[in-house]
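Excluded from the complex is one protein chain; the other protein chains are retained at their positions.
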Amino acid sequence: MDDVIKLDAANYKDLLKHYIDTQDEKSLYGVEQVSKSFIKNHILPEEIVNLHIQALAELYPEMSEKFQHSMDFLLEAMISYGLAHQEFQMLREKQYEIKSEISVAASMQNTLLGTTKPEIEGLDIGIVSVPAHQMNGDYHHFVKGKDGSLGIAIADVIGKGIPAALCMSMIKYAMDSYPEDSMEPKSILKNLNRVVERNVDASMFITMLYAQYLPCEHKLHYASAGHEPGFYYDAEKGTFTEIETKGLVLGVSSDAEYEQYELKVNKGDMVILLTDGVTECRDGDRFIESEEILEVIKSYEDLPAQEMVNKVYKHFERLQDFELRDDFTLLILRREV
Amino acid sequence: MNLSVDITNESEKSIVNLSGEIDAYTAPQLKDAVLPLTKTPEHTVEIDLENVNYMDSTGLGVFISALKSTKEHGSKMKLVNIQDRVLRLFKITGLDEIMDINSAIRGGSE
């Protein structure tokens, strides 16, 4: 490395001499290259000032003493800059380290919380779930019951990022321990509420909508723990209605009870479940109204469910300049036959 | 966007006037201001949200921990003058049923 520095130092001196004689742009371009090499080799500002002082002394041995003192003064002034620069360098390395750790954690999360979209005859399902940062605080989960029913959980932990993701793993493992396919939505929520209430910080909470689709009866049973309301699309009338639910968020009160509702799903009808990352989209300073979301969904009505949710996501991603403010999860369920 | 927190202390009541947005950035500030007030038994903490036009779930988290703290310490919390958009959040999450909330804007109708 010392050789590089010596070479750069000699180069610096030549360029300086040339510039003093001609003031041409070429020498300035040259010093830009040398300066980049200095940065690459971790040469500190005070060392560059020192190099300059030495070059001047060699080129102009008769240089005034006062001028020399002024250069020493500049060198002193650079020391703290050099320190700050070294510190930034270290912090930047640390940041890379943390970033790569988080991306490992994110891929672990994907494996841990992964769920596969089930194939159920007569049912078209589309799901998109995108985190605002590297780790997702939204969660969705499919369970296919022995009786042919389909269990769907969609949840949102307060906040985003790592704390939210950690909390989600807890939910996932609690749910795994239930005989889910034989439990009703309201009892699943009641059980989860106790787990969350016992295990999380006072200011943390989770919202969840749990639904169970019974393909033979074409019915949806569902219960909500303070979750963002979904929508029901009536294909015959071509209208959307908000799916009204009552129920306290998970983790606030240990004795919360949940009401269960039932919905008849006709041919071509859709059930749309989402998280507040969808409803709280902003276009600049303007909040997007739910009518607007429904209009966008309706405009892709003719596509398969998965393509619909992809298109809707792309629409709002673009609207928000490709920067999500919150985790975004959208699920569409459509009865085909 | 910022949040300004203005507290007026009376003998048995503290009135907290909030103005701005409550989100992940301003929520810690709100928590630091409100939580200590809930630790005096018999004390009422009245939080005026008339000038809060946006709140996200982090804000709800602060009110939930404040509510838990009032139960622990025997104090009371009241939320007044909530704007519709913010009230919707309390309704969706079911918190309107376990918190003392008054949505009427001063001088307006219920």
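Per-chain numbering from 1; labels A and B assigned in written order.
By definition in this document, contacts are C-beta pairs under 8 Å (C-beta built on N, C-alpha and C of every residue); 3 or more make two chains touch, one makes a residue touch a chain.
Rule of thumb we're sticking to: contacts and distances are computed from a predicted model.
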Open item on the list: Leaving aside the chains you can see, what is the UniProt protein name of the one that's missing? Options: "Quinol oxidase subunit 3", "ATP-binding protein", "Dipeptide transport system permease protein" or "Chemotaxis protein CheA".
Closed with: "ATP-binding protein"
Task: Chains in view touching the one left out - done: A
Task: Identified contact with the non-displayed chain, of A:31, A:75, A:214 or A:303 - done: A:75
- [ ] Can you work out which residue in A:41, A:70, A:86 or A:199 touches the chain that's missing from view?
- [x] A:86
- [ ] Quick one: say which of A:50, A:134 or A:320 touches the chain that got left out.
- [x] A:50
Task: Sites on chain A contacted by the missing partner chain, in the whole complex - done: 46-47, 50, 53, 72, 75-76, 79-80, 83, 86-87, 90-91, 94
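Everything below uses one rule, namely that only the chains that are shown with their structure count from here on.
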- [ ] State, to the nearest whole Å, the distance from the C-alpha centre of chain A to the C-alpha centre of chain B.
- [x] 29
- [ ] In the complex, go through chain B and note every residue touching chain A.
- [x] 24, 31, 56-58, 60-62, 64-65, 67-69, 85, 92-95, 97-98
TODO: Would you pull the chain A residues touching chain B in the complex into a rising list?
DONE: 156, 158-160, 201-205, 207, 225-229, 246-249, 252-253, 256, 276, 280, 287, 326
